[in-house]
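One protein chain is absent from this view; the other protein chains keep their places.
Moving on to chain A:
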Amino acid sequence: MAAIRTPVQVALNRTAIAAVLVITLIFLAPIYWIASTAFKPRNLATTIPPTVIFEPELSPFAKLFTKRSQLREAPTPEEYAAAPWWERLVFDGGEKVVRSGRGEIQLSAYPNRFLNSLIVAITSTVLAVGMGTFTAYGFSRFKVKGEQDLLFFILSTRMLPPVVVAIPMFLMYRAVGLNDTHWGLILLYTAFNLSFSVWLMKGFIDEIPREYEEAALVDGYTRMEAFFKIVLPEAATGIAATAVFCFITAWNEYAFALIMTNRRAQTAPPFIPSQVGSGLPDWTVIAAGTFLFLLPVAIFTFLLRNHLLRGMSFGAIRK
């Protein structure tokens, strides 16, 4: 039944919509800034006032993915004509793509750092959510001695800002040879996310009626089968929501990645700003790197949006 709204309610409603619009714009502004800079010619990236209308180009991306050096002399017309389109973009910027002795193009470190980020974030998310779900199930369904204390202990691992332990962690990692390894970061991020994952998943699993599993148990299934056939599908929403949060945390983590890695296992967050300092800062390349870096989280969240919406409004925090 449609309620009849008074003029005051209509006005309030419109104000609320306007407020949401303004807030959305404020949040989208930096993203627009990054995205637009990623497609700007270098000379327009730092103009004051900012250039809003420009012809977008892909040279920042060509530069992002290649190893470059300053041009001493302009390329010969033959050289220019023989180069692929993206190499010409680099020439246009007064640089050239570095080639090996056999003429192979040298890639920049960015693709590798990006891949590291994917490996570390995905693996640690799978581990944190997987172990968190099992742990939460145990706490939710069985009588665990000292349950409240254990749950509090798990929560307490998040009470300290993680960076506080960065130095001791670094020393320990160096001692056991975990620094600058994928597993080192994966271990670290899994530990960060695990407590969060346990608590969030416990909320979701508490919401699933025990009768579902009991019905399965009576119907001839083992508890393990009941868990996989009944509890997991029912908890999918919660798992999706938890996974998004864990992935974002691992994907965006900067401080530990900076301290614990420098080459082999370095992830994108510490790498991107490190490019500021080589020669004159090329903000378009940094923007291009950041722009690509934003995409996986956006895509992941978009794919799980239906689960997330349900996840936010369903259970989660409610006890």
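The rule we apply is simple: a contact is a pair of C-beta atoms (placed from the backbone, for glycine too) under 8 Å apart; a residue touches a chain by one contact, two chains touch by 3 or more; residues count from 1.
As a convention for this text, contacts and distances are computed from a predicted model.
Colleague: Which of the following is the UniProt-recorded protein name of the chain this complex doesn't show: "Multiple sugar transport system ATP-binding protein", "Fe-S cluster assembly protein SufD", "Membrane protein" or "Acetolactate synthase small subunit"?
Modeller: The record names the chain that does not appear here as "Multiple sugar transport system ATP-binding protein".
Colleague: Considering the complete complex, identify which of A:E55, A:E73, A:E104 or A:E211 is in touch with the unshown chain.
Modeller: For the chain that is not drawn, the touching residue is A:E211.
Colleague: Which positions on chain A touch the chain that was left off?
Modeller: 209, 211-212, 214-222, 225, 230, 233-234, 236
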